[in-house]
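All protein chains but one are shown in place.
Just so it is clear, A and B label the chains in written order, and each chain counts residues from 1 on its own.
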Amino acid sequence: MATTASVALEGRKPRRVLPGFGLTLGYTMLYLSLLVLIPLSAVFIRSLSGGWGHFWETVTAPRVLASLRLSFGASLIAALINVLFGLIVSWVLVRYTFPFKRFIDAMVDLPFALPTAVAGIALTALYAPNGWIGAWLKPLGINVAFTPLGIVVALTFIGLPFVVRTLQPVLEELDKEVEQAAASLGASAVQAFCRVIFPALWPALLTGFALAFARAVGEYGSVIFIAGNMPMRSEIAPLLIVGKLEQYDYAGATAIAVVMLVLSFALMFGINALQNWASTRHGER
Amino acid sequence: MGRLLLIVTALLFLGLFLALPLLAVFAQALAKGFGAYYIAISQPMAWAAVKLTLLVAGIAVPLNLIFGVAAAWAVAKFDFRGKSALITLIDLPFAVSPVIAGMIFILVFGTHGWFGGFLRAHHIRVVFAVPGIVLATIFVTFPFIARELIPVMQAQGKEDEETALSLGATGWQTFWRVTLPNIRWGLLYGVLLCNARAMGEFGAVSVVSGHIRGVTNTMPLHVEILYNEYNYAAAFAVASLLALLALLTLAGKSILEWRQPELRHAARRPRDRTRRVNT
Partner (left out) sequence: MSIALRGVTKQFGEYAAVENIDLDVATGALMALLGPSGSGKTTLLRIIGGLEKPDEGQVLFDGQDATLWPIGDRKVGFVFQQYALFRHMTVFENVAFGLKVKRRRERPTAADIRKKVQDLLALVQLSWAHDRYPAQLSGGQRQRVALARAMAIDPKVLLLDEPFGALDSQVRHELRRWLRRLHDELHFTSIIVTHDQQEAIEVADSVVVLNQGRIEQVGIPGDIYDMPKSAFVHRFLGQVNELPVQLRDGRAYVGPIDISAAADVQTGSTKNIALIRPHEIEIGPAAAGWPATVVAVRVIGPIVRLELCAAGQPLHEPLEAEISSERFEAERFTIGQKVGLRFRRWQVYPAAA
C-alpha cells in the first residue's frame, strides 16, 4: 500500500519532534572535541614522539615505577579505609538520629568543596611533628607528615565523600520491610545484615571504592604538602610529571601520564559497567 | 549498645578527618592575631590573586553553564546512538589527574606545543598567562553542571516541552518559559559546585600558570607560594578565605537540597537508559 507520502518517507530519517537536537548535540561535540578529545590526544601522541623504546624506558625507570607504586598503593589503602569507615558513617547517618546530624551530614562534602591546596596545608599543619596530632604521635614513634603515611591520610580525606555519598541513597532506599520480613522469619541482626542488607549494598560499596580510588590516584594539591616528595620514597606520580615538565622532558612526562590515563580510563569504564550491571540486576533501582 | 559504638566511631572518624583540618586552617590563620590576619589578606599580591580567581571563575562557570544546558538537553530529550559514550565522555575529566589536565594545554599551546610557533608569531600568550589558566579551569570543571542537569532533565521527561510545542511555542520559547523554570534549582546547584571547584583548582592551574606573582597566581597558588616561603600565617589567612568559600558552598548546597530533595544524589545514580515506550 505504498502511497506517495510513504515513498517520500523511505530513505529519510524521521525528523525529530523536539527542536534543538542538531544545535545542542553539535555544540556539545564541538566543545568536547576542542577541550577534551584533541588536547588528550596530544598526550598520547607526544608520549610516542621518542618512539616505543623511549616510552618503555621512561615508564619502567625505577623512580617512575616507585612513584606509580606509591600513587596506586597509597590510593588503594586510602580507598579501603574509606570503604570501612564510609560504611559505618553512612549507616549511622541514614539509620540513626543524633544532635547536629544534618549539619554533620552536610559537612561530609567538605573534601569536595575545599580547595586541595587548603586541605594540603591544613593536614600538614595537623600532622607535622609540632602539629596538634603529630605532637601526640611523635612520642609513639609514628611520623605521619613527610612520609608515605601522610600521603595515605591526605588521600583518605580526599576520598571520604565518595563512599559515603554512594552508599547513602542505597541505604535510604533499602526496603525496611524486607528487613522486617527477615526478622519475622527469625534472622538475628547480624544474619539480617549479612544475608539481606549486604548483598544489596556491595555494588554501591564497590562503586564507591572505585570512585575514591580513581580520585586519589591523580590527586596532587592535597598531597604534595604533606608528602616528603623524596624520590623513590614519598614522591607521587603527578609530582614526577610536573618535574619532567619543568625540564621540558615532554616525552617523559607524557609517557607517565599515558600510563596513569590508561589505568584511570579502565577504572572508569569498570565503574560504569558495574553501575549498569547493578541497576539491571536490581531492577532499575 | 552496638548503635552507640557505631555512632561514636563514625563521629570520631569524621571529627579526625573533617573537623580538625578545618579548625586547623582558622586556628593557624589567626595564630598571630586579628591584626596580622587583616594585613595578610589585604596585601596587594593577595588581592591580585583574589581578583584573578574571580575572573577565571567568572569566565569558566558561564561557559560551562551553556555547555551543561546544551549537553543535558541533547541527552535528556532525545534518543540517539552513542548516548552512553557521550555521557562517559562528559565524565572524563574526573578520571584525569589535575596535573595532566594542565599538561595537555601546555602540549597544545605551549612554546613547544602544537600551536606554539603560531602563538609566538602573533604575540599571544596562552600558557603561563591568564588564558591558559582559564582553559585548564574549564577543562576540570565542565562536567559539574552537565552531571547535575542530566538526571534532573531526564526525570522531568518531555511532556512539558511537548505540550508547549503543541500549544504553538517555538523551540526557544519552550526553553525559556517552560524548561528553564523547571530546572532552575538543578542549575543553581550545578553552578555552585562548578564555581567551588573553579575557584579552588590547584593542580591543573599550577602546571599551566608559570606562578608569576601578581599576574598568574590564583588564590590557591598564592597559598602555595606563601607556604613555601614559610609565611605560614599569611598562607593560612588566604587559605581561610577559601575555606569560608567552601563553607558557603556547603551551606548553599544544603539549602538547595532541602528545597529540592531529588538533587541530593542525582548525579551519583547510574544513568537512565532509554525510557520505556508507553503505548
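In this section, contacts are C-beta pairs under 8 Å (C-beta built on N, C-alpha and C of every residue); 3 or more make two chains touch, one makes a residue touch a chain.
In this text the structure is predicted, and so the values were computed from the model without any measurement.
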>> Touch as defined at the start, partner being the missing chain; which of B:I150, B:L165 or B:L188 qualifies?
In response: B:L165
>> In the complete complex, the non-displayed chain touches which residues of subunit A?
In response: 1, 3, 5-6, 9-10, 14-15, 17
> Tell me, which residues in subunit B touch the chain that this view leaves out?
Replying inline: 159-160, 162-170, 173, 177-178, 181-182, 277-279
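Assume only the chains that are shown with their structure count from here on.
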> Touching subunit A in the complex: which residues of subunit B?
Replying inline: 2-3, 6-7, 9-11, 13-14, 16-22, 24-25, 28, 66-67, 70-71, 73-74, 77-78, 80, 84, 86, 88-100, 103-108, 112-114, 135, 138-139, 142, 158, 161-162, 165, 170-171, 174-175, 193, 196, 199-203, 206-207, 219-221, 223-224, 227, 232, 235-236, 239, 242-243, 246-247, 249-251, 253-254, 264-265, 268-271
> Where on subunit A is subunit B touching in the complex?
Replying inline: 16-21, 23-25, 27-28, 31-32, 35-40, 42-43, 46, 85, 88-89, 91-93, 96, 98, 102, 104, 106-119, 121-123, 125-126, 131-133, 156-157, 160, 165-166, 168-169, 189, 214-215, 217-221, 225, 237-239, 241-242, 245, 248, 250, 253-254, 257, 260-261, 264-265, 267-269, 272, 275-276, 278-279
